[in-house]
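This part shows chain A:
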Amino acid sequence: MASTIRMRAVASGDTTEVQALVQHPMDSGFVKDAKGDLIPPHYIEVLEFQHAGKTVFTAFWGPAVAKDPYVKFSFKGAQKGDDLTISWVDNKGQSDSLVGKIM
Partner candidate 1 sequence: MNNNAIMSKQTRRRDRLVQTRRTVIQGALAGGLAGFAGLVPLTRARAAADANKWPKDAFAQKNEADAIKALYGKTPEISDKVSLDAPEIAENGAVVPISVNTTLPGVTSIAIIVSENPFPLAASYPIPAGTAPMVANRLKMAKTSKVTALVESGGKIFSASKEVKVTVGGCGG
Partner candidate 2 sequence: MYARGLIGLAVILSIGSFTNAASAASADDFKAAFAKAEAANKQAGDLKNQWTTTAQQLKAAQAEAAAGDYDVAVTDAQQAEALANASIAQAKEQAAAWKQAVVH
């Protein structure tokens, strides 16, 4: 099974721009399935990025974040070739994480 996370981190000078996409249903709890039953809420609550042991970005998400959620941000202090760690945990306690290299 492939990772649920896709990440692209590009350093330009002192600034690193990060984009990430996570494969997740982000069920809001308001949508019904084919049988007419409500699909229970299932969404990522926390997504975190760490560089050199420091948290550089945190997302607190609710059920209104779109399916297969996307985020973009930028931070200072990293260089090409550095590791960037991304991890998420959802309201059912499921999680995934990944280390990517900054390009």
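How these were chosen: all candidates are chains of the complex that A comes from, given by their letters.
We take it that a residue touches a chain if its C-beta (ideal position, glycine included) is under 8 Å from a C-beta of that chain, and two chains touch if they have at least 3 such contacts; residues count from 1.
Note that the structure is predicted; figures quoted are calculated from it, not measured.
Peer 1: Out of 1 or 2, which chain touches chain A when the complex is considered as a whole?
Peer 2: Here, the candidate touching chain A is 1.
Peer 1: Spell out the part of chain A that touches candidate 1 in their complex, as residue ranges.
Peer 2: Contacts found on chain A: 1-9, 15, 23-26, 28, 30-32, 42, 45-48, 50, 54-67, 69-77, 85-89, 91-103.
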